[in-house]
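Of the protein chains in this complex, all but one are displayed in their positions.
Chain IDs A, B and C follow the sequence of writing; residue 1 opens each chain.
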Amino acid sequence: MKTNRLEAFSDGVLAIIITIMVLELKAPEEISIESLLPLLPIFISYFISFVYLGIYWNNHHHLFQIAEKVNGKVLWANLNLLFWLSLIPFATSWVGENHLESGPIAFYGFILLMSAVAYFILQTVIIHYHDDNFPLRKIIGKNLKGKISTVLYLVGLILSFINSWMAVLCYIIVAIIWIVPEKKIEQNIKE
Amino acid sequence: MKTNRLEAFSDGVLAIIITIMVLELKAPEEISIESLLPLLPIFISYFISFVYLGIYWNNHHHLFQIAEKVNGKVLWANLNLLFWLSLIPFATSWVGENHLESGPIAFYGFILLMSAVAYFILQTVIIHYHDDNFPLRKIIGKNLKGKISTVLYLVGLILSFINSWMAVLCYIIVAIIWIVPEKKIEQNIKE
Amino acid sequence: MKTNRLEAFSDGVLAIIITIMVLELKAPEEISIESLLPLLPIFISYFISFVYLGIYWNNHHHLFQIAEKVNGKVLWANLNLLFWLSLIPFATSWVGENHLESGPIAFYGFILLMSAVAYFILQTVIIHYHDDNFPLRKIIGKNLKGKISTVLYLVGLILSFINSWMAVLCYIIVAIIWIVPEKKIEQNIKE
Partner (left out) sequence: MKTNRLEAFSDGVLAIIITIMVLELKAPEEISIESLLPLLPIFISYFISFVYLGIYWNNHHHLFQIAEKVNGKVLWANLNLLFWLSLIPFATSWVGENHLESGPIAFYGFILLMSAVAYFILQTVIIHYHDDNFPLRKIIGKNLKGKISTVLYLVGLILSFINSWMAVLCYIIVAIIWIVPEKKIEQNIKE
C-alpha cells in the first residue's frame, strides 16, 4: 500500500496537536502590554513544544519520503507515535502553569522519551518491511542519534528531581541534535 | 468519481476526533507526580478510544485502498460513519469521569454498536456500486467478523447493566478482532 | 492553477467545523441514562447541522470534480463560503441551548441563507472563469434549485418570528432538495 494516506492522516493529527496548544493562551482581562508578562512561561513552553513537534514533523516527512510502502504494522507503529505526541499539549500546559517544578518537567521528559522510543519503533518496522537494499538501512546505520537522545532523555528525567534547569538543558540538546533533518535522506532522494 | 477527496475529508475528521479527546485531560493544579493519579481513568478511557479510532482509521484506509470509485450514496454512508465516530469523544469523556458506572458504559457500547452498523452499511454500499468481480466481495464473504462484533456489542450493552467489567471485556474482544486489518486486502493490492 | 489544494484546505476547514460542534456536548455529571435527556435538543441541533454541512461538503465535492482550474477570484469566493459555514457551530449552539425560540431560529436561517448565497457566488465565479463549453453551465441551467432554496430561506426567516416549527420545516425542505448531489455531474464525469 502507498504511503500517501498515512502521511495525510499524520499531517492532520500533527497540525491539530501543534495548534490546540495555542488555546491555552487565554487573552488577559487587562489591556496593558505588561499584562502579557504573566503569560510568558505559558508562551515559552508553547514555543518549545512547537519546535519539538516541528522537529517530529520534519523528520517524519523525511522518513516517509524515503519509505516506499506501508502495511498494517507500519500504520500501528505510526499511530503509537501520534498517541505519545498527542500528550505533548497536556504536558506543555502543566509545565506552562507551574514554571520549572520537578513534577511537570519530569513528566514532560517522560512523554518526550516515549515519543522518541515510538519513533525508533516506527523506523525499525519500516526497515523490516523493506528489502536489504532499502537506503534508509545504511543512512541510519547504528542509529547513533537515536541512542544518544534516549540516554539524554533518561538523564534529563532523573535530573528533573535535582535541578530542573539541567533537565531542560538535556531536552534542548536533543532538540538541537534533531533540528536539522537527516541530510543523507535529501541526498538520497536527489540521486 | 475518485476516492481521494473522500479519504482526505475522512482523514481530517478522524484526525480531529482522535485529537480533541486529549482536551479532556486538564493539567492538575498541583505539581507532584502523584497529582496525575486522579486523571488515570480519563487517561485510560482516552487510550481505549484512541485505539478504537485507530482501528476504524486502519480499516477505513484498507477499505478505500480497494474501492475504485465513489458516488453520492457512498459519500453519505461515509458521513454516517463519521457522525457516529464523532460522538466517541463525548462518550469517552462521560466514561472517563464516572469510571465503570453502567450508564456511561452502556452508552459507550451503543455508540460503538452504531459505528459498527455504519461501517457495515458503508461496506455494503461500496460493494453494490462495484461490479461482480470486485475483489472486496470475496474477501468479506459472509462478513463473519462484522456479525460477531455486532453480537458482542449487543451482549456488552446488556451486560453493562449487570457487570461493567464484563461489558468492557466484550468491547475489548471486538477491538482485538479488528486490530489487525484484513490481510487479504493487502495481498489483493500486492497482486 | 489546479483545484487540489483548494479542495484540501476546504476539506480541512469543513472537517473542523463539523467536528467542533461536538465540543458543545458536555458529559452530564450524573450517571443515569436519563441524564442524557436534557442534552437532546443540543444533540438534535448537532445532528441537523452535521447533515447541513454534509450536504455542503457533498455538493462542494461534486462542484470541484467538474471544475478544471481556479484563480484568485475562485479562492476568495470559496473563502467567503467557508466563512459563513464557519458560523454554523455558533448558530447551532445558540439554537441548541434555547430550543425553538424565534431569535436563534431566525439567526440560524440567516446563516444558512448567507451560505447559500456564497455557494451561488462561488458557482458563478467558477463558470465565468471557464469557457462556453464548460459542462457545469448546462447542468445548472437556470439554477432552479438555488432560487427555490433562497426563497425558502427567506420565508423561513420571516416565519421564525411567527412560528418556529414552520421555519424549521422550510429549512428541512431545502436540506431535502440538496441531499442528493447533482446526478448530472456524476453522469458527466462518467462520460
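Following the convention adopted for this analysis, a contact is a pair of C-beta atoms (placed from the backbone, for glycine too) under 8 Å apart; a residue touches a chain by one contact, two chains touch by 3 or more.
Computed from a predicted model, the values in this text were never measured in an experiment.
Within the whole complex, the absent chain has one touching residue among C:Leu75, C:Ile139 or C:Ile158, and that is C:Leu75.
Residues of chain A in contact with the chain left out of this view: 7-8, 11-12, 14-16, 18-20, 22-23, 25-33, 35-36, 47, 50, 54, 57-58, 61-62, 64-65, 179-181, 183, 186, 189.
Looking at chain C, the residues touching the absent chain are 1, 5-6, 8-9, 12-13, 15-17, 20, 23, 71-72, 75-76, 79, 82-83, 86-87, 89-90, 93-94, 97-98, 101-104, 106-107.
Throughout what follows, only the chains that are shown with their structure count from here on.
Chain B is reached from chain A by a rotation of 90°, derived from superposing Cα atoms (nearest 5). Chain A and chain C have CA centres that are 37 Å apart. Averaged C-alpha coordinates put the centre of chain B at 26 Å from the centre of chain C.
Contacts with at least two other chains are made by residues 12 of chain A.
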